[in-house]
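One chain of protein is taken out of this complex; the other chains stay put.
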Amino acid sequence: MNQNNQVDIEYRVAGQPHAGKVLAVIGPHSDDFSIFAAGTIAKLIDEGYTGYFIRITNDEMDSYDLSTGETILANERDTQAVASVLGIKKVFDLNYRNHYLDEVPPTEIRNRLIFLFRLLKVDAVLGFDPWGHYEENPDHYVAAQATEAACWMAGGRLDLPEHFEAGLTPHSVQEKYYWARGPQLVNRVVDVTGFIERKMEAIRANKTQIRNMALSLRDRLATRDLTLPWLDGDDENVIRNYVDLVFRARDRHTGEIYGLEYAEAFHYIGPGEQSGAFLARHLEEHIQKNAVPLDKDSR
Amino acid sequence: MNQNNQVDIEYRVAGQPHAGKVLAVIGPHSDDFSIFAAGTIAKLIDEGYTGYFIRITNDEMDSYDLSTGETILANERDTQAVASVLGIKKVFDLNYRNHYLDEVPPTEIRNRLIFLFRLLKVDAVLGFDPWGHYEENPDHYVAAQATEAACWMAGGRLDLPEHFEAGLTPHSVQEKYYWARGPQLVNRVVDVTGFIERKMEAIRANKTQIRNMALSLRDRLATRDLTLPWLDGDDENVIRNYVDLVFRARDRHTGEIYGLEYAEAFHYIGPGEQSGAFLARHLEEHIQKNAVPLDKDSR
Amino acid sequence: MNQNNQVDIEYRVAGQPHAGKVLAVIGPHSDDFSIFAAGTIAKLIDEGYTGYFIRITNDEMDSYDLSTGETILANERDTQAVASVLGIKKVFDLNYRNHYLDEVPPTEIRNRLIFLFRLLKVDAVLGFDPWGHYEENPDHYVAAQATEAACWMAGGRLDLPEHFEAGLTPHSVQEKYYWARGPQLVNRVVDVTGFIERKMEAIRANKTQIRNMALSLRDRLATRDLTLPWLDGDDENVIRNYVDLVFRARDRHTGEIYGLEYAEAFHYIGPGEQSGAFLARHLEEHIQKNAVPLDKDSR
Amino acid sequence: MNQNNQVDIEYRVAGQPHAGKVLAVIGPHSDDFSIFAAGTIAKLIDEGYTGYFIRITNDEMDSYDLSTGETILANERDTQAVASVLGIKKVFDLNYRNHYLDEVPPTEIRNRLIFLFRLLKVDAVLGFDPWGHYEENPDHYVAAQATEAACWMAGGRLDLPEHFEAGLTPHSVQEKYYWARGPQLVNRVVDVTGFIERKMEAIRANKTQIRNMALSLRDRLATRDLTLPWLDGDDENVIRNYVDLVFRARDRHTGEIYGLEYAEAFHYIGPGEQSGAFLARHLEEHIQKNAVPLDKDSR
Amino acid sequence: MNQNNQVDIEYRVAGQPHAGKVLAVIGPHSDDFSIFAAGTIAKLIDEGYTGYFIRITNDEMDSYDLSTGETILANERDTQAVASVLGIKKVFDLNYRNHYLDEVPPTEIRNRLIFLFRLLKVDAVLGFDPWGHYEENPDHYVAAQATEAACWMAGGRLDLPEHFEAGLTPHSVQEKYYWARGPQLVNRVVDVTGFIERKMEAIRANKTQIRNMALSLRDRLATRDLTLPWLDGDDENVIRNYVDLVFRARDRHTGEIYGLEYAEAFHYIGPGEQSGAFLARHLEEHIQKNAVPLDKDSR
Partner (left out) sequence: MNQNNQVDIEYRVAGQPHAGKVLAVIGPHSDDFSIFAAGTIAKLIDEGYTGYFIRITNDEMDSYDLSTGETILANERDTQAVASVLGIKKVFDLNYRNHYLDEVPPTEIRNRLIFLFRLLKVDAVLGFDPWGHYEENPDHYVAAQATEAACWMAGGRLDLPEHFEAGLTPHSVQEKYYWARGPQLVNRVVDVTGFIERKMEAIRANKTQIRNMALSLRDRLATRDLTLPWLDGDDENVIRNYVDLVFRARDRHTGEIYGLEYAEAFHYIGPGEQSGAFLARHLEEHIQKNAVPLDKDSR
């Protein structure tokens, strides 16, 4: 790959430098909001961002022993609980079918995201990496591609211009944090050490899906005639143990690689970098050297 | 890529350690079964696996001088011949149009694979790498994506639950061997030295498609006013020469890179590795350290 | 990636070694023809190629202050101007909707390209890299995938055989130059030093889209209460300055990496390399060693 | 239309002439099972049929004041209640998105219906008329077209043959009762006089959707500064009044047209009539005249 | 068809009974606004309606001798001219590709119409009949189906609820006038005698498309070695003659059938009639008989 392999570490910054800015987390499923980036979300909100969740599917497939209708309702409520833990202002549920996002026309999802990005004036998005190799869940890459395209098309004067009649204005998204489950071009690692307990709490709020993971582990162990003592506890304890065993360990592991206590890894794309970092830097250097104050009267 | 570049060598193992296990080879086309992985297929069956072929297309485009109908029938029969050489138990022909797999809804192919994985209780699949860069044939990546998603959805309690009324049960696929024609994240190389003659025989059983390759080479050479003496032989000899020239050479070349006589290369994903190898290993270590025998009476 | 990282430099060659050969540039948008590869296009035409443009979309979204209809007409005319600068024989406008290429059935675009590749007897294509990571514009990767598949299907005897009734013949494309905006497996860098002024002129011919870029920069600067003095000039000067600032700089930057004055970078795939460079080379070595003159009388 | 306008009246028949036969009602939405054909369903089950419901969507859009998740769960439960009133053996919920059935690939729904028709050995279906003119809800006509095609393809030996490995056999549906909301070629009217109270009870079991209809009527009246006294009652009474006002009245109206007390109207297609009633009748006459007992030993 | 064949005549009414109401004409193409319903549009606006045009395609295929870009711009301008003649407040151009509307996902067009119907608070629509038999242009029936579904879904509280965050509210369309070119269930004929000259002027404003019709007629006549004297005039006269010859004649012909001077024919669906006229009438009779004034304080 013709990309340098430099990885930037993003540390917590003091104060509220991002006050007035808006972030949206685009999660195909309820537990995507907590598992992959809750530390970074908590940090960015702590630094001033106003945050929104956009949940793309209805999570209808993910529970241990509920009916489809019960599963959907439980996950709808869990998402609100995750949002509450992280200080999210509002959740938008798009409610597409879980596991079936690759049969929704890409432009349909995209158009709804363009509307939301304009409505909320989103500055930064967090979501799945559209180029996360060996991602097995189509919901993940379909949501990622729709997000990526909506980020810049939302800025288009001639894209869905009827929105402007309702008082919206063109508004493109400037920063993207992409997470992945498998191989990815990581170039940004966020130090979430100060937010790890908040993150663990957020993940535990996905009780329907975490309980499914834990009890499925119990069932797999049973086929080997084994069990883990903590799997016999009540739901709250099972969930707490599972979250620490798996998710705390993973963020610690990521941290170790980069010399941090706990970390989340991303492919990050900043303002103007869609055609490579060189052009963004080159242009900014030109501006720094040559720009003059705007004489507003003369225009 | 944030993935270590370790490549594991998979050697032949003695006995039948895989007895009772089932593998399915998902080939968009008849010659995919023989060219890319026949050595590994032969090895795994030799080690105990029961094997199935799932042929996704009808191979209607691939012959030298047959009509479309003749081409389809010839390749249907060749596939049976390849299966016979490799000891495959049954071939499932899905018969989608060759070269047109990207216009079939992804969920339709996937749903049929979910049914087959549950029906056959498939433990391992072999097929094209969904992330094989610069793969020019849409049939290849479409089949690969459908396979990848079906592997885990087949384990879902709420996915296509009507199947369970017919006696099937949720069943997810645990191991995946992905091959590619171009750049790929190779992490598993299989030593097929002991199975190379079986593989050559399997490829020769694809006589319709290999004959097409050989006679097309002859035609290309003719535009340069050249020929190769062996291209004037009868079909059997032309096919034998072509297979040795091209396919034996390629496996020898792959072997040389990894210090083996003959080898096939894959991106391999093992049980629990869909979110990275770390979590799979970490969880197993926890189980090794903490698991206790299951007291079945207490449940 | 199991691909060596060797990068070949393609220098200008004397004379017209490519006389009689045909190239097609597949650009989703009008400015793709000039920005990414105009140097290489100019060089290849200078070396004997006959060149065609195939513009996939109608560029309806890209202008600074025109209506949709005015934008389409302006870009239609600009494309002709770019073609004229570069000595292109003819432009084919397919006129799909700009920003919406991912809702066109892939086979529909592909079938039209197959027709054009057969009609024009195309030997080489230039276009977007179908594996250019983090490409945010769906028009780019959709056009790229259609091109890639059409290149080899155009050679199929049983693909769209009705074309042959109109006098066309099977004809596959032998060489591909793929450009990208983001991370890419670059293996070919073209020295365009001698063609850089032609390229700058070609880019300036995209006056509608370059003016949009420049005035959008002016608007972004205005939100920081800044401007650049040259942004107050007439359109011609604004365009000239912008093109030098951005596009001349980028090709110089690419050149520097590879020790050239100005360069364009590509992923290149040559004849017979679709299954890897090894097989292409191995086969050619066999031919060199064993081929005999074709005795035409004997056939 | 080249179809005679004869309308057959289907009266209740004594005994259980349909014992051993199976019917499936294909309803896109929960209230379709009760509103359009509950009288006929009750009558046919009374006459011996075993009945199944296949609910195509998740009814996520239809409630008065519930969240999406609550709406889905409420309608899932209401459907079970309707089934219980009518003596239905089992409900299959396919759970596609309400209002979005026209973006599901037709073959995907059809393939699932083919599986179900084979699994349940369905002899008769009831559902929307695929040719009901001016039907404004795409869910209705998409479900109808999928049903119609699945009815005969389920009998195909070469359609989805993998089903036969799971013990299913080809099985085509012989009779179809199609209902419609608007203009339709009615040729069968069912006397449901004896089942009207059961039908009213079934409709009331759709309490979520009927309550929505009633309270929406209240809201519309409020915009005219009017109300109806019974709209102030508790939910049970509101629902009872609404069902009598609207649905009892409609079936009485249909009955009046055909000289019955209460009736439901259909376009009916019987065994062998897919190419017109003439051929079915002509063939049966030939059989009556010429058929001989089958000498089973000779085959 | 189980629909009575009564045809209602809609005469001009005095005053502005429709003041405060909004109509939208949904035309796939520029000339649909003028040819099929300009008389009714003019009449309804004269009676108080505020009117909007929603043009679905970009009309790129329809001109006599312009390039694609020129054609699009010319038709964009002609549509404004038609709107101006008829007193339309604003034109919304959706700009889908002419002749290709059947490859746009139906939900994408529908979602945009739902947004517009809510934004403009549309009370009545005019457009193609989704059940106009033997309609050969897919643009016509695709636009019609999208319109029909959007009319009621726009009233849904759970359909695209993000719109409500931008200040829109659920709003369903109450009246539909559907026109057709071929066989149709006509039930409403509008007397446009007083608006025929305005209509002729509106049609002449589609000068690009009418000129294409007229000169194509000239070309067809030329193949018979004939011409019509008026076809040699200037464009303005050719257009005037053609419009009188064809379109004035057709409305006169429709008028003759129903005893009027000039008329336009529709399939009309009024408030509450989606499940048939009986229920709408029955419900209104119940309201007339039983409704009481709303005691607003008690709620």
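Note that the chains are named A, B, C, D and E in the order they appear, and that numbering of residues resets to 1 at the start of each chain.
We take it that a residue touches a chain if its C-beta (ideal position, glycine included) is under 8 Å from a C-beta of that chain, and two chains touch if they have at least 3 such contacts.
Please read all numbers here as calculations on a predicted model, not as lab measurements.
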item: Omitted chain's touching partners, listed by label; value: B, C, D, E
item: Residue, one of E:M61, E:A83 or E:V238, that touches the chain absent here; value: E:M61
item: Absent-chain contact - pick from D:E148, D:E175, D:D251 or D:E264; value: D:E148
item: Residues of chain E (touch criterion as defined above) contacting the omitted chain; value: 1, 60-61, 63, 68, 71, 99-100, 102-103, 133-134, 136-138, 181-186, 217, 221-222, 225-229, 245-246, 249-250, 253, 265
item: Residues of chain C in contact with the chain not shown; value: 92, 105, 107-108, 111-112, 115-116, 119, 160, 162-163, 165-168
item: Those residues of chain D which, in the complete complex, touch the missing chain; value: 1-3, 105-107, 130-131, 145, 148-149, 151-153, 156, 158-159, 185, 267, 269, 274-276, 278-279, 282-283, 286-287, 290-296
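The rule we apply is simple: only the chains that are shown with their structure count from here on.
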item: Shared interface partners, meaning chains that touch chain B and chain C; value: A
item: Contact-richer chain pair [D-E vs B-D]; value: D-E
item: Turn needed to bring chain A onto chain C - CA fit, degrees, nearest 5; value: 120
item: Separation of mean Cα positions, chain E and chain D [Å, integer]; value: 34
item: Distance from the mean Cα position of chain E to that of chain A, given in whole angstrom; value: 44
item: Per-residue multi-chain contacts in chain A, two or more chains; value: 1, 60, 68, 103, 105, 107-108, 185
item: Chain contact graph, described as a line, ring, star, complete graph or other shape; value: other
item: Listing of all chain pairs that touch each other, if any do; value: A-B, A-C, A-D, A-E, B-C, B-D, C-E, D-E
